[in-house]
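Missing here: one protein chain of the complex. Every other protein chain is in place.
After this line comes subunit A, so read on.
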């Protein structure tokens, strides 16, 4: 794939950005989960 020498650096950049985005969203999930679990449990009582 000689014409696509740019593919590797671009792929690397995309992968790093993608990894960061997924990491941030995973933290968001944990924050939502913590708050909703507490809230739903309290509501249940």
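The working rule: contacts are C-beta pairs under 8 Å (C-beta built on N, C-alpha and C of every residue); 3 or more make two chains touch, one makes a residue touch a chain; residues count from 1.
Operating definition for what follows: contacts and distances are computed from a predicted model.
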Protein that the absent chain corresponds to, by UniProt name, given "Iron complex transport system ATP-binding protein", "Glycosyltransferase", "Sulfur oxidation c-type cytochrome SoxX" or "Heme exporter protein C": "Glycosyltransferase"
Contacts of subunit A with the absent chain, listed as residue ranges: 1, 3-4, 7-8, 11-12, 14-15, 18-19, 21-22, 25-26, 28-29, 31-33, 35-37, 39-40, 43
